[in-house]
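Structure provided below as structure tokens; questions to follow.
A single protein chain has been removed from this complex, and every other one stays in its place.
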Amino acid sequence: MAPTDRIVTENTFHIRYAETDSMGITHHSNYIVFFEEARSHYSRERGASYADFERSGYWLTVVEVHARYIVPTRYAQRITARCWVDELKSRAVQFGYEIVDAESGQVCVTGYSKHICITHEGRVTKLPSEWFAAMHEDTTS
Amino acid sequence: MAPTDRIVTENTFHIRYAETDSMGITHHSNYIVFFEEARSHYSRERGASYADFERSGYWLTVVEVHARYIVPTRYAQRITARCWVDELKSRAVQFGYEIVDAESGQVCVTGYSKHICITHEGRVTKLPSEWFAAMHEDTTS
Amino acid sequence: MAPTDRIVTENTFHIRYAETDSMGITHHSNYIVFFEEARSHYSRERGASYADFERSGYWLTVVEVHARYIVPTRYAQRITARCWVDELKSRAVQFGYEIVDAESGQVCVTGYSKHICITHEGRVTKLPSEWFAAMHEDTTS
Partner (left out) sequence: MAPTDRIVTENTFHIRYAETDSMGITHHSNYIVFFEEARSHYSRERGASYADFERSGYWLTVVEVHARYIVPTRYAQRITARCWVDELKSRAVQFGYEIVDAESGQVCVTGYSKHICITHEGRVTKLPSEWFAAMHEDTTS
């Protein structure tokens, strides 16, 4: 469940037809993309856009991803993707996610992803201080 | 260019990171998905949702698609997908599309898709009358 | 690492350009699709094709997926996807995966997925006996 003691962002969108499969439901690989879009949204909402982060020479490379599928979603369904910072270290961050039905709030998929901060040359490095500060605040507020 | 003599719907969203490629731009195949989402949005806006259409036993199967790429788009860019009915026949419909930068309005990609109305058994059939009426009105208003 | 005491299948293919992202590497969500294709290949190789499984009224619905990203892969790289049965229960199965560079054998991504056997009506059910037998044999040979 999304934590109540930290900042959780939400973005809402429709399931696209291309995201469904022969089972008539959203293909499970797409939730990994929804997680990513949820953290893009998180960074925009928190005033620390990932596009700027990338332009300043950094990447948050993905080292692990996990998803648990509880209830399927379908074409045209409005879903809300929640994102928060699970854990923050000087060179790493873990995000948590919850995909819920936008109308009923029913939890459909949960997951997390772990990331390491690297330079565009591939060297592991500390998160830029303004990013660290923004995300640290989010987990202690 | 989007026609001025008929109903054009618009939906705006961000380019997802997963939609980019090694060139640093949105991969060209994703615009075909944006076209589809644009016609989903069109049908919702016009009160004739494609989800309902499908549930009532029909499909608008795609028989042709075309895209012209003018200006690339990038991760996190806000784009607006415009959709309208290009041509309407008793058993077929052609949609037109324009993908533009949401801020500047610059046209990035244009395209069209042709569809035939079939039953879930695969038989070509007439568009249901309420759908035909809604889309006919859109092209003559 | 792929286990040495059970049957491991391998299929080899090229990374497609559409599967890359702005970082110049394969987008992490695609490995979830490679895992799925690896288990499709596994079922074909083991004489129990998933297409037939589905046609006979069953689905192996995905309830959990996990991936660990070790070394990035790039456009046109030949990779080998290994798949095996991690754990087998009467109504559930867990597959393990390893994505390696086809030339050097370097391990790039590892993961697993958990599945439950359901009917097309959504009821949890036992794996069909011939499937259970085929996969049971694979984990005890």
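Chains: A, B and C, in written order; residue numbering restarts at 1 for each.
Note that in this section a residue touches a chain if its C-beta (ideal position, glycine included) is under 8 Å from a C-beta of that chain, and two chains touch if they have at least 3 such contacts.
None of these values were measured; they are calculated from a predicted model.
Check C:Y50, C:Y69, C:F95 or C:F132 against the missing chain and you find that the one touching it is C:Y50.
Checked against the full complex, the one of C:A2, C:A18 or C:A134 touching the unshown chain is C:A18. With the whole complex as reference, residues 13-14, 16-18, 33, 36-37, 40-41, 44, 49-51, 54, 75-76 of chain C touch the missing chain.
In the full complex, the hidden chain is touched by chain A at residues 17-18, 20-22, 24, 27, 29, 74-75. On the side of chain B, the interface with the absent chain consists of residues 22-23, 28-30, 32-33, 36, 54, 59, 61-69, 72, using the contact rule stated above.
Here is the rule we go by: only the chains that are shown with their structure count from here on.
Farthest from chain C in terms of Cα centroid separation is B. By the residue-number overlap criterion, the interface of chain A with chain B counts as same, with over half of its numbers used by both chains. Chain B and chain C have Cα centroids separated by 34 Å.
One finds 24 Å separating the Cα centroids of chain A and chain C. Work out the mean CA point of chain A and of chain B, and you get 28 Å between them. In chain C, the residues that touch at least two other chains are 22, 29.
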